[in-house]
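A single protein chain has been omitted from the complex, and every remaining protein chain is retained in its original position.
Coming up: chain A.
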Amino acid sequence: MKRMIALGFEGSANKIGVGVVTLDGTILSNPRHTYITPPGHGFLPRETAHHHLQHVLPLIKSALETAQITPEEIDCICYTKGPGMGAPLQVSAVVVRILSQLWKKPIVAVNHCVAHIEMGRVVTGAEDPVVLYVSGGNTQVIAYSEGRYRIFGETIDIAVGNCLDRFARVLTLSNDPSPGYNIEQLAKKGTQFLDLPYAVKGMDATAVEKLKNNECTPADLCYSLQETLFAMLVEITERAMAHCDKKDVLIVGGVGCNERLQDMMRIMCSERGGRLFATDDRYCIDNGAMIAYTGLLAYANGTVTPLEESTFTQRFRTDEVQAIWREKNVSDTNGKVEDGVCS
């Protein structure tokens, strides 16, 4: 049987990525380009969209060349429908609508959050974990139950990654390769733990106050901020594990490649007799392959998005998506029979 291949586009935030994958999760190519703003500045919708406009077409060429495939071999073209910033999302959507007509290939619209989860599952082999999805735009504790990824906990003010990004801006840390990475490096030099409010909102402001009063160094603050934020995440994840009676944890999303977060979560998992599954920056951070793979799972189960309906939306919750591929378990193309899936 011919292998099924998908081309996927991601551009919901400051990364534009194009990926080529097969149904068994093999990544044939996954190039991306990041819009990096000067220290002290965040990325705004319009400027970010312009960045994507400039880079998306060369990325398609690069993705096809690296994967060594021609457009004829593609089964479906997938794009991020949302959630994310409107103008950047539109770039992927428009390119996909043109390619779909040119190459006569169906479109599949994909939920960004679900794509992070499916990418994490296929890369790590985690079957049915509690998922911590933590990035610049979202912080959710998720578990699969009865056809959907259900949200068991989330930050309702701002995302943990957004809190870190803002804090990096205050310290005017470099945004290259990412603000979070530079906080993580500086935190390793911190020696003093400072009490911070146990809430995401206002945490960065309190931290800045302490710095102004010369109570500590920037490194101490990075360290304290990380410890406090990540302790909150581990606590809520553990609560979800107890509630859902699941033993394993999967961390996905941009903040998920933070090694300190992974270490803290690993300790909690081992105390409960479970395992931690995590990935590095290639898969954690937004990329085209995660969209291609998740779109292909849906496509293999009969889902396509008509051109007229290939819209994008800034709000698109994780639990709005019917994860039909998990019910039928067709992602398992090697003929193995997994038992206990969808328990």
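The working rule: contacts are C-beta pairs under 8 Å (C-beta built on N, C-alpha and C of every residue); 3 or more make two chains touch, one makes a residue touch a chain; residues count from 1.
One rule holds in what follows: contacts and distances are computed from a predicted model.
J.: Have a look at "DNA sliding clamp PCNA", "Transcription factor Pcc1", "Ribosomal RNA-processing protein 43" or "Adenine DNA glycosylase" and point out the UniProt protein name belonging to the hidden chain.
T.: Matching "DNA sliding clamp PCNA", "Transcription factor Pcc1", "Ribosomal RNA-processing protein 43" or "Adenine DNA glycosylase" to the record, the invisible chain is "Transcription factor Pcc1".
J.: Looking at the full complex, which residue from A:Ala13, A:Ile60 or A:Ala168 touches the chain that isn't shown here?
T.: A:Ile60
J.: Check each of A:Leu44, A:Ala199, A:Ile267 or A:Leu307 against the chain that is not shown and name the one that touches it.
T.: A:Leu307
J.: Out of A:Ser62, A:Gln90, A:Ser145 or A:Ser174, which is the one that touches the chain we can't see?
T.: A:Gln90
J.: Could you list which residues of chain A touch the chain missing from the display?
T.: Residues of chain A in contact with the hidden chain: 49-50, 53, 56-57, 60-61, 64-65, 70-71, 87, 90-91, 93-95, 97-99, 101-103, 307-312.
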